[in-house]
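Our next item is subunit A:
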Amino acid sequence: MNTVANFDLYAPRLADKEEYFSAGHRACSGCGEALAIRLMCKALGEDTVIVNATGCMEVVSVVYPTTAWNLPWIHVAFPNSASVGAGVEAALKVLRRKGKIADRRIKTVCIGGDGGTFDIGFQALSGAMERGHDLLYVCFDNEAYMNTGIQRSGATPMGASTTTNPAGAASQGKNEWKKNIAEIIASHNVPYVATACHSYPIDFMNKVRKAREIEGPSYIHCLSVCPTGWRVQTEESIKAGRLAVETGVFPLYEIENGKYTMSLMPEKLRPVEDYLKIQGRFRHLTPDYIQRIQKRVNLEYSKLLDKVENLHSWDELEG
Partner candidate 1 sequence: MIEIRWHGRGGQGAVTSVETLALAAIGEGRYAQGFPSFGPERRGAPVAAFNRIDDKKIRVRSGIYNPDVVVVLDSSLMGLVNVAEGLKPGGTLIVNTVKSPEEVKKETGFKGTVATVDASKIAREEMGVPITNTTMIGAAVKATGVVKIGSVKEPLKHRFGRIAQKNINAMERAYKELKIAK
Partner candidate 2 sequence: MSKRIGMEIALAAAEAVALCRPDVVAAYPITPNTHIPEHLSDIVAEGRIDTDFICVESEHSALSACCGASGAGARAFTATSSQGLLYMAEIVPIASSMRLPIVMAIGNRALSGPINIWNDHSDIMSQRDSGWISLFAADGQETVDMMIQAFKIAEHRDVMLPVNINLDGFQLTHVVEPMLLPEQKEVDRFLPPYKPYAALHPDNAVSMGSLGMPDIFNEAMQAKDHALIRSKKVILEVWKEWEQLFGRKYEPIGAYRMNGAEVALLTLGSMGDTAEVAVDEMRSKGVKVGLLKLKLWRPFPTEELIKAVKGLTSLAVIDRAVSFGGANAPVAAEIKAALYDQKERPLITNYIIGLGGRDVVVDDFVKMVEKTIDARKKKPKEAYEIYGVRGS
């Protein structure tokens, strides 16, 4: 569990030196999502096909006639990275079986933002997970439609101000709690689901490696700080991610064959306010509203710990 605490010392040695997501991409300065992609690729290695939903990462990485990708990469549209990935996976499987391509395993990895995962791409994702394709889906969740200018999504947290539910005299921003997508995907009987954040790079890369080895569907939910949309200082992207974890707003955990494990469990959670106050999108919140969020965070965290304590893996249940 404490790999996370002192990982920094070993970071460069534990990461693949190769940059599969090369410099020259046009993500915003301080983009947590670009960092997360870079780390994910290091963990995946070269025998990978990336399937990208429309969104920031697609727009900034492949502007014709150049590409930031050193991996085979395809983008078709916004709602369909999981179904494009299903086609890629099926093709690689069949072509390998028929001897039309080299006989080695190539992992299909679908990536999408929270809009492409929680909202418009949800049906395709659910279908792909249910069908059991051998693919890893990684959601880079920056909690709004950042590519189009910070509009509310199903992933936007309660209290955040976005351009389509702005805070104002009659509004405290989004008034609904965020959809628990990891839980929903786990309900598809997916053998490996994990949450991660770029602020914990070794943990994230380990999870990607683990998911890569699963022969079947797997899902990683990576909180990705967007300094532009969250209105945080660019140098504070890593800090913001860390605070999300340390306050319990975004706990890091794994669900392996139904068994929940915390990846990092702070001895005492920091107050949610610590996380909210460095972000402009929460600046308008009243103390009462912050307390409301605090209560909900506490509840969600307790629910998670309850699962960690009480739920058994499918293997155990089978006896």
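With respect to how the candidates were assembled, all candidates are chains of the complex that A comes from, given by their letters.
Just so it is clear, a contact is a pair of C-beta atoms (placed from the backbone, for glycine too) under 8 Å apart; a residue touches a chain by one contact, two chains touch by 3 or more; residues count from 1.
The structure displayed is predicted, hence computed values, not measured ones.
Q: Any idea which of 1 or 2 touches subunit A in this complex?
A: My answer, from the options 1 or 2, is 2.
Q: Considering only the defined contacts, which subunit A positions touch candidate 2 in the complex?
A: Where subunit A meets candidate 2, its residues are 46-49, 51-52, 58-59, 62-65, 67, 69-77, 79-80, 82-95, 97-98, 100-102, 106, 123-124, 126-127, 130-131.
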